[in-house]
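Pasting a structure here, questions to come.
A single protein chain has been omitted; all remaining protein chains appear in their positions.
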Amino acid sequence: MINDKLPKMWYGGDYNPEQWDEEIWKEDDRMFKLAGIDVATINVFSWALNQPEEDTYDFAWLDETIDRLYRNGVYVCLATSTAAHPAWMARKYPDILRVDYEGRKRRFGGRHNSCPNSPTYRKYAKLMASKLAERYKDHPAVLIWHVSNEYGGYCYCDNCAEAFRVWLKQRYGTLDALNKAWNTRFWGHTFYDWEDIVVPNALSEEWGGNRTNFQGISLDYRRFQSDSLLDCYKLERDELKRITPDIPVTTNLMGFYPELDYFKWAKEMDVVSWDNYPSLDTPFSFTAMTHALMRGLKSGQPFMLMEQTPSVQNWQPYNSAKRPGVMRLWSYQAVAHGADTVMFFQLRRSIGACEKYHGAVIEHVGHEHTRVFRECAELGKELQQLGERLLDARSDAKVAIMYDWENRWGIELSSGPTVALKYVSEVHKYYDALHQLHIQTDMISVEEDLSQYDVVIAPVMYMVKPGFAKRVEEFVSRGGTFLTTFFSGIVNENDIVTLGGYPGELRSLMGIWAEEIDALLPGQQNQMIIRGKHGELEGSYDCGILCDVIHAEGAEVVAEYGSDYYKGMPSLTVNRFGQGKAWYVASSPDAKFLQDLMKTICAEHGIQSVLDAPAGVEAARRVKDDKAFTFVLNHTAEAKTVPLGDAVYKDLLTGKEQQKQCEVPARGVMILEKL
Amino acid sequence: MINDKLPKMWYGGDYNPEQWDEEIWKEDDRMFKLAGIDVATINVFSWALNQPEEDTYDFAWLDETIDRLYRNGVYVCLATSTAAHPAWMARKYPDILRVDYEGRKRRFGGRHNSCPNSPTYRKYAKLMASKLAERYKDHPAVLIWHVSNEYGGYCYCDNCAEAFRVWLKQRYGTLDALNKAWNTRFWGHTFYDWEDIVVPNALSEEWGGNRTNFQGISLDYRRFQSDSLLDCYKLERDELKRITPDIPVTTNLMGFYPELDYFKWAKEMDVVSWDNYPSLDTPFSFTAMTHALMRGLKSGQPFMLMEQTPSVQNWQPYNSAKRPGVMRLWSYQAVAHGADTVMFFQLRRSIGACEKYHGAVIEHVGHEHTRVFRECAELGKELQQLGERLLDARSDAKVAIMYDWENRWGIELSSGPTVALKYVSEVHKYYDALHQLHIQTDMISVEEDLSQYDVVIAPVMYMVKPGFAKRVEEFVSRGGTFLTTFFSGIVNENDIVTLGGYPGELRSLMGIWAEEIDALLPGQQNQMIIRGKHGELEGSYDCGILCDVIHAEGAEVVAEYGSDYYKGMPSLTVNRFGQGKAWYVASSPDAKFLQDLMKTICAEHGIQSVLDAPAGVEAARRVKDDKAFTFVLNHTAEAKTVPLGDAVYKDLLTGKEQQKQCEVPARGVMILEKL
Partner (left out) sequence: MINDKLPKMWYGGDYNPEQWDEEIWKEDDRMFKLAGIDVATINVFSWALNQPEEDTYDFAWLDETIDRLYRNGVYVCLATSTAAHPAWMARKYPDILRVDYEGRKRRFGGRHNSCPNSPTYRKYAKLMASKLAERYKDHPAVLIWHVSNEYGGYCYCDNCAEAFRVWLKQRYGTLDALNKAWNTRFWGHTFYDWEDIVVPNALSEEWGGNRTNFQGISLDYRRFQSDSLLDCYKLERDELKRITPDIPVTTNLMGFYPELDYFKWAKEMDVVSWDNYPSLDTPFSFTAMTHALMRGLKSGQPFMLMEQTPSVQNWQPYNSAKRPGVMRLWSYQAVAHGADTVMFFQLRRSIGACEKYHGAVIEHVGHEHTRVFRECAELGKELQQLGERLLDARSDAKVAIMYDWENRWGIELSSGPTVALKYVSEVHKYYDALHQLHIQTDMISVEEDLSQYDVVIAPVMYMVKPGFAKRVEEFVSRGGTFLTTFFSGIVNENDIVTLGGYPGELRSLMGIWAEEIDALLPGQQNQMIIRGKHGELEGSYDCGILCDVIHAEGAEVVAEYGSDYYKGMPSLTVNRFGQGKAWYVASSPDAKFLQDLMKTICAEHGIQSVLDAPAGVEAARRVKDDKAFTFVLNHTAEAKTVPLGDAVYKDLLTGKEQQKQCEVPARGVMILEKL
């Protein structure tokens, strides 16, 4: 349990009473009760209020707010207010302002705007954390610390340059090692002095955000900036832990956010929390995958849904309202995949600035007689009734998909072979296939313990880091199934090619050699033609994006290409290795292929669907103390019938028994416990 | 009359003899006569010529030019030459150079390039105006002053920042008031010192030209820059008026140009003038609307058509020639909507630099035997024959559409609900419906006296400024019809939401409450289904972009939505209020709906079409001393028959009588006076 002071699914969200006057606070108190809200995230953007001058701190408003909330039965998720620095600080100490990718020194504005290597920022952010911890360490309302907010954005200032050189010295020791790691003899870039290294941005080695001349320096700069921001988090976290060792600490993450290596970050967090803002065209299996990733950051530990909108967003091009039932549906989707809280941004809509058209529990009209408020209040009631039953329940997946931020950076920074290759999208193709089959799937890091899984899938494992190949070989030799794809095993952790034939360190495991990599034009396709029948695989499937031209070196050829000069050469192979198998998918196949392949592989391990649900209905399971909770989520606008087999279930939300099959209303949810 | 020295429709345009030598001037004189040209706009870009060094002024060329023109029967529209500063000034006084949106100090180049808060610019522009006024105050050739040229462009330099703070102090008095107006507690942006405020551009609060974190500061910066440039105009205007109080002063505007609040500007101008450059795909009803807006800037006072091309433009992607007859047609369109001059850019084509492929009365070939020259000369003759008959004639519209620059800025700066919402385009939809019905329509400011109108339409009146709601309520209660739409009444003049339910201050007038605002995806539509029949409205119409989800609170529900979760809820309402009616159009409907609605509303007030002209033929009317002049403009490439009813008319251009119906040639024009 995150904090047993409140032993239920926390329900609430971001709350900014400092934007309002006292009269409104009373309405807040009243309406929070109506909605069943019991947690408020406060103090997120109040640095300027808390520290109006360099030597003045004023927490009166915060004292009053916390007391008031607590009096009204609302706990706090207490933020440290360092997500945007005060205007006076920017003028007085310009080192706090970032230099952007174009090399321009920024002025005061926006949020998440501090240079992570600014001495001023580090000094005052740390001081703020310690002051808050000292002040509220004994306040019973405080459930958890929320450090800063949605960390992100890189800086390219001189302080960062200096810190980068220090970071590089620690990583490489000598310039010789660095020159080798970055292959600087290419284009005569050899460095003879650490001072000669400049930050890679639009004025030096990069352009367009992720195009670069030297993958080595660009990759390291991403690591360095992720680390720099993490250092900022740790500075605050350490103060909080020093003073309040028993209060958990988190910061809110952003799913597949590209800039930070969240696996590294999660190690420093007591509990992962994240902000779920699907775009209008986000498939619900993508949202599910993102929840799974957030769960995987700490090896399956439940996470906090820190933010979602109750209704509309403001920053998308077209901000449609969540249709009736959708907010509840997506809240339970989060729970189904491991959330132990349901929280919103925000509790009351602000009246000015850029987020005033972002939805809230309390709308601009100010009263409870809105569709949005009614839906929130109904969910609040349900969560109260659920109590602590689901808390700490975990996934029981036997299939895992690997995802790695450094691998992603390597792929995205690559010059060639194709701009059509999107790592996250390739990962999602595999997740989606499993999701449509209702097979429990974890998202894991490349360092995860593999022994708990039967099947491990690593799409486009381009970068193979030290020890990885060996660990996978052990996993397979003990009976596991491993799958990887085209453009894998190409480089080491510095984006230096592993010589001797692709897929490099994975070659002997996969039993193949990839001689060439052919990029297909938009609209161009090849085919994967199954030789005979292999499990559920049969006939011809389309594939595209990249085609590895491979030779089997011991692996069985399951499918071959159907056209072009490599027609008849292998496109899908499986290699027996010890007790297990290693699959190589040499191109990016269509969805039907992936479902048939996943069926085949899962069948070999006896892995079964959670439920045999129809299309549009999601099924997921959490397990706790030998009890399994099966979530049935109807993402369609029509009622759906879901076969339940022979077991008899109780739906936790209605208390009704369900047997043989259940009827799930449009956008409806059931949480089934076996009787 | 603008200036009774020349009591006819002025005919001429921009003329740059300083780019040519004496031999050419003689040809100019000869050809101007052939073309019937009687006004030349001169000295627009001659600052460097007039002031070759800081302490040297040389107007000899200008003396000679004005004298020569006058000797040849050509008056001058005398510009003040401050639209581009001299190169030496930029080098000597870099404060005159702007800092751009990206924060970059510009170098010498282009035009309209001076920082409006540059002390150097203000000093020398003012001095130039006074020198010109002193020198030419008694010259009989001078008809009007033309200050600078096409003011526009913003600056973000330190001088502007300093002036912005002064402007803010004047507007808000205290930082507390400013912090409240901008809602700076959001994201902890509270200012404790005026010096902490920096200009909002790509280095601080904005990006992409009109995306912003804080609407308040961005809105004020637009107001401030519009005012700063207006101050520059006024500095010159005051000098001119001091010395030549009887010569009118103008500067040329640019229609719906987004950066300047022309309603505020027009108050400082004796006569509005503007440059009409429709793009290739501009509907002619859009051009008509723009003329109406320019006429509306000074409450219906006739304006000057200062520039148009006789043939091609140079700065569009594809610069097609105006087809035969089109130049004349569009000239009379301007006159039909209130122009008392027909002027070109330019009289002679330049031979070098970026406008050499812009059309002119005298082409590069240099003689009069061109199609373009012939058409110009024919029009010149017609305008001479028309004499002063049409001068000062006015529109007699009973329908007005409101347009407001500050409202536009508010909408364009908004983060959410949809990028598909384009204010000017929504305004045009209503104008176009009326235009297709041939109903006279004025474009007015939100401050205009409404008592002269029966119907006032205010599409997307997002920002409701102090006193506005009350004035509209009075208008309606006395029997007027007012119409507004979705996303109206949301904010006050600082873009702060009016709490208590949309449409805020307009809620009681409209008799509805808008609970939600739903943005539709591209291609997505809803329907407006008329309950029964209401006037011309019947059946189902399409709508899109945004759908307000509204509840009637006293208003009659005329139409309801046809689909989605708000199916059956009101999409069109009308509220009786006093003696009048207030319509609320909750979404953006199709053209058929708008025409039927406009027919319905106009019928209720007995407002009739100017003529019952067929599609492609425009009809407009100007009235003077009880005489009505009806313009019939055939925008199609075929002859069209227009029914005239029972009256008998005379066509001023041919002198022929027209009765029952008239035959208007392809791209032809008639100006009918009732006999």
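First chain written, first letter: the chains are A and B, and each begins at residue 1.
Here, contacts are C-beta pairs under 8 Å (C-beta built on N, C-alpha and C of every residue); 3 or more make two chains touch, one makes a residue touch a chain.
Note that this is a predicted model, so its numbers are computed, not measured.
Of the candidate positions B:L34, B:A161 or B:V312, contact with the unshown chain belongs to B:V312. Within the set A:I24, A:L203 or A:L386, the residue that contacts the chain not displayed is A:L203.
For the options A:L520, A:L537, A:L572 or A:A620, the residue in contact with the chain missing from this view is A:L520.
The chain not shown here touches subunit B at positions 16, 18-19, 45-49, 52-53, 81, 83-84, 86-88, 90-91, 104-111, 280, 311-321, 323-324, 349-358, 363-366, 370-372. Annotation for subunit A: contacts to the undisplayed chain at residues 102-103, 182-193, 195-200, 203-206, 212-216, 414-420, 494-497, 499-502, 513, 515-522, 549, 564-565.
Just so we're on the same page, only the chains that are shown with their structure count from here on.
Per-chain Cα centroids separate subunit A from subunit B by 49 Å.
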